[in-house]
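Before we start, here is the structure in question, set down as structure tokens.
A single protein chain has been omitted from the complex, and every remaining protein chain is retained in its original position.
Presenting subunit A:
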Amino acid sequence: MDFTEVPVTSERKSKKKKSKKAGNKRMSEAENGESAGVEKKKSEEKMENGESSAAFPPTFSVSEIKNKQRRHMMFMKLKQEKRKQKLQLRKKKKKERAALGDKAPPKEVPKTIENQRVFDETTVDLEDEEIAFDEGTDEFSAYFNRLTNPQVLITTSDRPRGKTVRFCEQLASVIPNAHVYYRRGLALKKIIPQCVARNFTYLMVINEDRLVPNGLVLCHLPDGPTAHFKVSSVRLRKEIKRRGKDPTEHSPEVILNNFSTRLGHTIARLFAALFPQDPNFVGRQVATFHNQRDFIFFRFHRYIFKNEKKVGIQELGPRFTLKLRSLQKGTFDSKYGEYEWVLKRHEMDACRRKFQL
């Protein structure tokens, strides 16, 4: 075997991304002591940076070994080597940092998905006039100008069972002015005008699948947008550990975290308008809608300020997570409604760092 195949090796190397150079080096070292179960002969190349000229022998990758056990062993070794190297690098860095002491460069911030989030052009700037104008004249302006008091009607899909029924009841206890009505096979389009006539501001329909709530349609009533959510991880009061006593009738405060885009703002206002404008601080209850990576976590707590720097919270009511599936202008009309936003999995879920809310 002549080792004159310089261009070939470089090509092969670029193709095989999995086997890193360092691994190859180590592997070839290790294999020197082994018996020749391997097809191709390998020899050292580019051992250190100084020897860069000797680009000759074709390196091989672990995936070319036909024997499964040996391949596996090689791979394990490769991994161990990599890990060792990483550890060494870390130790070195630590030592350097310790040596430099105060002059050490600041620690690098680890990359998180939130850090690396793709910039969304619809992010709301708090001072944007256009947005302020929009929000002043949209469907929620009536609520935010204190013209209406929220009245919520909670219902389910046909023939609710078990957990869904209890979930509805608990929701009704959390949201003030909420009433649960049994859905006797009525069509939503017929319910809506009746609700409007009785001055309800919200219609909440909880969809059930196999005994468990799994969808939520939230319809703001006079003309408002309809949001369809997927509900997951529902925990009723019984299932929450270390919980407090049942919530009282006081209106809770509302916390809305991390809604940054236009869409997020709309949804946040949708949630905010569920609760009465003036919370009862005496009740010390707070309902939180926290958006993280397009999942909206709902929690209901009772808080107490121990001193001005510490607050204790105790979870009360039900908890669940929502994921927005679609937002439709106007009241519920799945066929002919105008959809402002629909979750399209192939487009929107393709990038891990891109979020909509």
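Definition applied: a contact is a pair of C-beta atoms (placed from the backbone, for glycine too) under 8 Å apart; a residue touches a chain by one contact, two chains touch by 3 or more; residues count from 1.
In this section, contacts and distances are computed from a predicted model.
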Chain left out of the displayed complex - its UniProt protein name, from "Exosome complex component RRP43", "Protein MAK16 homolog", "Replication protein A subunit" or "Myotubularin-related protein 9 isoform C": "Protein MAK16 homolog"
Of the candidates A:A99, A:L126 or A:A187, the residue in contact with the absent chain is A:A187
For the chain that's not shown, point to the residue among A:E114, A:D128 or A:E239 touching it. A:E114
Touch rule applied to subunit A and the missing chain gives residues 112-114, 185, 187-188, 232-233, 253, 255, 257, 281-282, 286, 288, 290, 292-295, 297, 299, 301, 303, 305-309, 311, 313, 321, 323, 345
